[in-house]
Structure formats: C-alpha cells, structure tokens
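For this view, one protein chain was removed and the others were kept in their places.
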Amino acid sequence: MTLTVKDLTISRGGIPVLEGLNFSLEPGHALILRGPNGVGKTTLLRTVAGLQPPVMGEVHAAPESFAYAAHSDGLKATLSVSENLHFWADVFGTKGIQHALDGFDLNALADRPAGALSAGQKRRLGLARLLVTGRPVWILDEPTVSLDVASVELFANAVRAHLAEGGAALIATHIDLGLDAEVLDVGPFRAKPKSGTGGFDGLDESFL
Amino acid sequence: MIPDLGKYADTVLSSYAVSILLLVLLVAVSIRAARKARIELEQVEGRRNG
Amino acid sequence: MNLNALWEYANPVKFSRTVSLVLPWVSVLALVSLVVGLVWGFFFTPDDYRQGSTVKIIFLHVPSAMMAISAWFMMLVTSLIWLIRRHHVSALAAKAAAPIGIVMTLIALATGAIWGQPMWGTWWAWDPRLTSFLILFLFYLGYVALWEAIENPDTAADLTAVLCIVGSVFAFLSRYAVNFWNQGLHQGASLSLDKEENVADVFSTPLYVCIAGFVLLFVALVFLRTRTEIHKRRTKALLARERLG
Partner (left out) sequence: MISLLLRDLRLAMRAGGGFGLGLSFFLIVTVLVPFGVGPGSALLAKIAPGILWLGALLACLLSLDRIFALDWEDGSLDLLATSPLPMEGVVTVKALAHWLTTGLPLCIASPVFALLLSLPPEGYQWLILSLVLGTPALSVIGTFGAALTVGLKRGGLLLSLLVLPLYVPTLIFGAEVARRGAEGLATTTPILMLAGISAGTIALLPFASALVLRVNLR
C-alpha cells in the first residue's frame, strides 16, 4: 500500500471544506481528483503532501515518498534548465538529469536560462523535476496548465512510465489524460454545516 | 478642593490628566469594539437562523 | 479543586458565559479601587521631603509599569498554552491583552517623562529602565502589527505566539544589555519588599490600592476584549461558511 487516506477532514482558512474522505493508492496506479473550482482539491493535495495538517483523520504513507508539484514550478529564472534540474536532483539525493531532459524533450533547451522559456516550456521543466526526485508518489495539482497537446502527451507518457515502474500518482486535473486511472469526484465530500448547532451556544473550538 | 501641589502642580496634574485620559480612551475603545462585534455577530446569526 | 476543571474555560462558549457573569463585578471593583486609590493618593498623601508633590505620580507610574510587564508575561503564558494545547481562547486572550499592554507602557513612559522633567531637568534621559520600557513598547507594536497583518486567524495566532516567546527572550536580553550600556539614574525599584524605606508607609497603602485597581482593570479589560475577539472570530467563521454555500 503506497498511500492510504482515512476519514480525512481538511480545512482552508479554519473552515472545513472536505470531510469523510477515504481512498487508497496502490503502486502502479493513479487516482484522478475531480470537482468544481474552490471545492478544496488543492487543499487536499497539500494536506496529503504534508504541507498542512488535517483537521481529522489520517494520511498513511511511507516517509519521504511524495513528490509535490503545484501551480508554481519553483524555477529560478537566472539558472539554466540543467542547473535547475541539477539543483533538485542534489536536494533529493539522486544522480543524473538526462532521463528527465529526455522525458520532457528538454535537451535542446538544457543551457537556456529558465527565465527565457515560454510558459509551456517552464511547465515541462517543472514536471521534469518530478523525474529527478526519485520519489514513488507524485502529487500533482493541475499539471497540464499551459501545456500544448504534444506536451500533454509527453506528460501522460511520463506518468505511464512512472506507474509501470511501480510508482503512483494523485492528480487533480480537468482534462482527460488518457490514463488508465480511477477517478474520484470530491464534490460529494464537501463539508456540511453540522446540524443542531444552531446558535452561539453550540459553537465549538473552530467557532462553527 | 485641589490640594496644594506647590511648584510641581503642572507636573502632577498633567501626569494624572494624561494617564486618566489614556485609560478612559482604552476603556471606551474596548467597549465600542465589544458592542460592534456583538451587533455584527447577532446580524450574522440572525441571517443564519432566520 | 480539580485543576482539570480549569480547562473547561478554554471553551469559547463557557468562557463567554462566565465573562458575562463575572465582568460587571470585576468592573465595579476595578472602578471602586481605582477611584479610592487615586483619590487617596492625590488628595490625602503628604509631599515627599525630596520629591515634593511629584511623589503622587507613583500612584500611576508604578502600577502601570507593573501592568506593562505583567501584560506581556500574561501574553507569554497564553501564547504557550495556545501552542501546546491549541485552545483558541488562549490565543485570543493574548491578542486582547496586547493593546492594554501598549496603553500601560505609554502611561508608564509618559508619567516617567513628566516626572523626569523637574527631577532630572529633562523630559527624556536614556536611563536603563525608561529605555527598557521603550523597547518593550516596540515589541508590543510589532506584536500587534503582526496580528493585524495576517488574514488567517490560526496562522496569526501561531506566528504571534512564536514572536511573543522569542520576543520575551530578547526583551530580557535587552534589559541586561541596556543596564550594561548605561548604569543609570533611576532610583531602585520603588516598590519591593527589601527596599521598603524607599516608599514610606503613608504612600504604600494607597499605592497597594492603586495596584489592585490596575490589576482589576486589566482583568476586566482582558475579559471584555477576549469576548469581543471570540465574537469576531465567530462572525468571521460564519461569513466564510456562508461564502462556501
């Protein structure tokens, strides 16, 4: 079992947004999260990645098994593509960035400063970072933003290869990646105001 | 009524004036904020229950 | 008495209810002791043979200075309680106490400066104790500014709590640094058990009444302001819930 989420309640700004979430992710599988904007997908991913604590429930996973990628790519404009990748490879203690450059077709850009890349190229570089982390569970928040069709295909292939090697991926996305993956719609897990706590008398420690 | 404060009358009186003014201000601000917070809360609660 | 029962007051509702019950009594007591102490001090104490009538300022200066430090200390304790036990009331009480601390520090500084004018011949001297209060004032300002700057209330509570703890250590260090930097002209602590000769008996009783008045006023204001903060938090949470639909 790579990742298990049990009875998870998560909050944003102190207000519970999703509750009663249960799912698990096996090696070699991917799970696609869907749901309307603002429902709490990003919050869920950040909670699973350990960036914020859950209100209730548990996230079980092997320590240091997550690679997180969100809207910002964490790139330094003045460093070249390969310098950016080398840095993250060093931080995660892995060797070699060639497979990452190959995987996202970045060889031709390797010496270009990241600041001179287009939005889609930056995104590819941000995703290539996942390959140098060597972490088994990818947690991706809208990974295909600003990618063109060909790049989406590159990304889908990278995910497939990662799954084939026994990795796993938890992805919040709205487009169809053509992956053989389960889909979890988080809409029904929206946190409901507790019934019966009408007035001020009923307020709890979260002031609701 | 005011006792003989001698040559330091200004000093003593201004100390008391400044301090009491600050204390009264603090109390007034606190009470106003309390009233405002209570009224706002009652409005929101009313909307929620009504 | 069971100590655990004390934690019940960490529940916002229980706290608010208790405040509503206790606040009128504390307020009245505070008002009575302040009026009695200050009137006694102002009208019915003799002049000091060295300081003349300026000795009457101690009835404001000493209690406010004590409360300036006590308020910070209370914030330190409630910040620790928040960080360890995550009781919101504790964090909100710290937030509520800070402006009171600011006013107390201001009174201590103002009365000190006004007293210093005839005594030292200058409004402001970089005397270690005055300087320490000035630094304390800066700490209070930073603390309040940090609360105001952060949108998310729990984040604000966490950050200000850490700032309060770190700030306490540095305030303590500053106190010693300032002492070292200028061995000053302030008389020793005006009110302490081992230096009773500093404050004669005629002054000490009204002084004690004033101190009690300041303490009670502080307690009343903290109760009131904490309840205000609880109401504000509740309003904010309900509005956020409304927006979520």
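Letters A, B and C mark the chains as written, and numbering starts fresh at 1 in each.
Definition applied: a contact is a pair of C-beta atoms (placed from the backbone, for glycine too) under 8 Å apart; a residue touches a chain by one contact, two chains touch by 3 or more.
Quick caveat: nothing in here was measured; it's all calculated off a predicted structure.
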Visible contact partners (per top-of-document touch definition) of the missing chain: A, C
Residue of C:178, C:221 or C:238 in touch with the missing chain, whole complex considered: C:178
Contact partner of the left-out chain, one of A:90, A:153 or A:176: A:90
Omitted-chain contact residue, chosen from C:22, C:39 or C:162: C:162
Chain C, residues in touch with the chain not shown (by the definition above): 135, 138-139, 141-142, 145-146, 149-150, 152, 155, 158-159, 162-163, 165-167, 170-171, 173-174, 176-178, 180-181
Residues from chain A at the interface with the omitted partner, ascending: 46, 49-53, 64, 66-76, 78-79, 83, 87-88, 90-93, 129, 133
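Simple rule for what comes next: only the chains that are shown with their structure count from here on.
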Leader among chain pairs (count of C-beta contacts): B-C
Whole-Å separation of chain centres (CA-atom averages), chain B against chain C: 15
Centre-of-Cα separation between chain C and chain A, whole angstrom: 47
Contacts with 2+ other chains: residues of chain A: 200
Interface hub residues of chain C, defined as touching at least two other chains: 234, 238
Touching residues (chain side chain C, partner chain A) in the complex: 11-13, 16, 86-88, 151-154, 230, 233-234, 236-238, 240-241, 244
Chain B-touching residues of chain C, taken from the complex the two chains share: 38, 42-43, 47, 52-54, 56-57, 60-61, 64, 99-100, 103, 106-107, 110-111, 114-115, 117-118, 217, 221, 224-225, 227-229, 231-232, 234-235, 238-239, 242
Residues of chain A that touch chain C when the two form their complex: 13-15, 17, 193, 200-203, 205-208
